[in-house]
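Note that this complex is displayed minus one protein chain, with the remaining chains in position.
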Amino acid sequence: MPDKRFFRKSGTYSIADLAARVGGELLHCRDPERIIEDIAAVEEATAGDICFVENRRYVGALASSAASVCILPRNIADRAPDSLALIVSDRPRRAFAKIANLFYPEERAPTGVAASAAVDAVAHLGEGVSIGPGAVISAGAKLGDGVTVGANSFVGENVEVGAGSVVGENASLSHCLIGERVVIYPGARIGTCGFGFEADEAGVIKMPQLGRAIIEDDVEIGANSCVDRGSGPDTVIGRGTMIDNLVQIGHNVQVGKGCIICGQAGIAGSAKIGNYVVIAGQVGVAGHIELGDGVQVAAQSGVTSTTAPGEKIGGAPAVPMRDFRRQVAAIKSLGRRNKDLEK
Amino acid sequence: MPDKRFFRKSGTYSIADLAARVGGELLHCRDPERIIEDIAAVEEATAGDICFVENRRYVGALASSAASVCILPRNIADRAPDSLALIVSDRPRRAFAKIANLFYPEERAPTGVAASAAVDAVAHLGEGVSIGPGAVISAGAKLGDGVTVGANSFVGENVEVGAGSVVGENASLSHCLIGERVVIYPGARIGTCGFGFEADEAGVIKMPQLGRAIIEDDVEIGANSCVDRGSGPDTVIGRGTMIDNLVQIGHNVQVGKGCIICGQAGIAGSAKIGNYVVIAGQVGVAGHIELGDGVQVAAQSGVTSTTAPGEKIGGAPAVPMRDFRRQVAAIKSLGRRNKDLEK
Partner (left out) sequence: MPDKRFFRKSGTYSIADLAARVGGELLHCRDPERIIEDIAAVEEATAGDICFVENRRYVGALASSAASVCILPRNIADRAPDSLALIVSDRPRRAFAKIANLFYPEERAPTGVAASAAVDAVAHLGEGVSIGPGAVISAGAKLGDGVTVGANSFVGENVEVGAGSVVGENASLSHCLIGERVVIYPGARIGTCGFGFEADEAGVIKMPQLGRAIIEDDVEIGANSCVDRGSGPDTVIGRGTMIDNLVQIGHNVQVGKGCIICGQAGIAGSAKIGNYVVIAGQVGVAGHIELGDGVQVAAQSGVTSTTAPGEKIGGAPAVPMRDFRRQVAAIKSLGRRNKDLEK
């Protein structure tokens, strides 16, 4: 059960209601009007809880679960005890996520402007915004309805933040346009100056970075991640893309819709990432290359060349996963062969 | 000599006192009551200073040192000049660290609440806390005795920080319980929302992240590092673990006691790290795997499978160090062989 100090539960729901909300078929359910009180992991659930299992691996836990309802795929429904009501779903985890959001909706900070916030006289605040203590909203900035800006964050001049977006604590936004329902986690830096200059013996001349960072609707950008603004073109993060913590996005990068970019990955300047691309943790993507729609990149890979849509790649330099697995096998066997020679 | 603008020296100590405090035997010491004024590196020490040498490599520096006392292992004591008083120790560096802490104890910020701090009326502050300018202490937060919260940091609702802990500047804490004598460095993010969601063509559904981040006593978490809270279970950092800068700890990760996690390492969700594990810089640890007690991981490795206690591993994917070294040798010789073919 989530710690009540940190998470507030919202309501209870009948089994029938929950099944309907996820479009799942009810099985073994003697009392569809029974009230469900909370969500829980299958092993920890008690009476009144709803849980889920995804596949056969959890059949043991399922058999001994004390939950009142379980969401599961049809092919293991017969492994559940008779006492357990079932909601059948092709995608139990996704269904559970929906129900978890019912019980624990995203909490919003209280509406209003904290006394210690510094809101410029010519900033525009929408209805129902929440501005935390010490937050700074600069001249010309526009915050849409219901926007939250966390404590001690900075919203620069003329920056726009769309309705329903949340900016976490200690974050900084400048030279950027943020869509609706975007979440910027604490410490993220959006729209900072890109790494562009001309260097030689005579010294460094910075190239003015005159583009913007465009963050489309429903994007999330993780804690302490950085999205530089463009150098002339814009840097763009496409709708619904999820970016984890400590990720670096260089200037002019274009990321498509619905991408997933995991922790500590880095995308160098002017790279173009398609839609629904998955980039695992600590990956590096070289500048000026293109990753097609649906490309998947294994963790720690170094992607150095343009990659066709749908490819799954790994290694440094990255190659198709099948080749990468062969390379790994070959290196392992080389290691063993050298061992034989040592004998 | 440390720059007096930044470091305040505390007291002087007699040679006898210093030897006693580190449990070291005094040798060649004509005047145990002689007062020592400061610490110094062996090459830079002058009269009145105490220094240390760890091994034979420093015998030359030892011979010409102007220090008044030197901490060293017994096996090089006869290489020291007669004029130098000696404190014999099995672990000279550790002994020197103790003495350095005597001369330069951790400085605490002045007690009190800065005028510009925003402390909620229902926060609980222990005795002798120090709250810097612009710091935000939210409703229900509990700070133990002697806690320091640096300028412009954020302590979220109901967060607890144990006695004697220090939160650096511009850090953010939410959904977490922090033990005693913990140090959170500037810009660290603790308890942020984990990277959990269900994604498909229909869009992303976030899985509410309903666990906490538990930081046990005596832990240190480096600048701009991130520790996500759990998704349901907690994320736990065990007692005395030291985490360097820019490290990413995913949701549900459990780190044991006394671990060392170096800069820019990343540990993916639900990994379990034993006690006294050492993870070098830029390492990635995959999700859901387990590293046994005392495992050591070489820099930049990618750990993809569960590893038995005491193993030393390296490479990506990581293998036992002996095998990794063979792999490296084999690859090097392959590179050379290809060179021959080019001729």
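Every chain is named by a letter (A and B) in the order it is written, and numbering of its residues begins at 1.
Definition applied: a contact is a pair of C-beta atoms (placed from the backbone, for glycine too) under 8 Å apart; a residue touches a chain by one contact, two chains touch by 3 or more.
Everything numeric in this text was worked out from a predicted model, so none of it was measured.
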item	value
Option touching the unshown chain, where B:G187, B:P208, B:G230 or B:G274 are the choices	B:G187
Selected from B:G48, B:G140 or B:G263 as touching the chain missing from the view	B:G263
Touch criterion as defined above, residue of A:M1, A:M207, A:I289 or A:A308 at the omitted chain	A:M207
Among B:D3, B:D82 or B:E201, the residue in touch with the chain that has been omitted	B:D3
Contact partner of the left-out chain, one of B:G150, B:G211, B:G238 or B:G269	B:G150
For chain B, the residues touching the chain missing from this view	2-3, 5-7, 41, 91, 93-94, 96-98, 100-101, 103-104, 106, 114-116, 132-134, 150-152, 168-170, 185-187, 218, 222-224, 240, 242, 244-246, 258, 260, 262-264, 276, 281-282, 299-300, 328, 331-332, 334-339
Hidden partner interface residues of chain A, rising order	116, 118, 134, 136, 140, 152-154, 157-158, 170-172, 174-175, 187, 189, 192-193, 195, 197-201, 203-208, 210-212, 224, 226, 228, 232-233, 246, 248, 250, 264, 266, 268, 282, 284, 286, 302, 316-317, 319, 323-324, 326-327, 329-331, 334
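Here, only the chains that are shown with their structure count from here on.
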item	value
Length of the line joining the C-alpha centres of chain A and chain B, rounded to whole Å	29
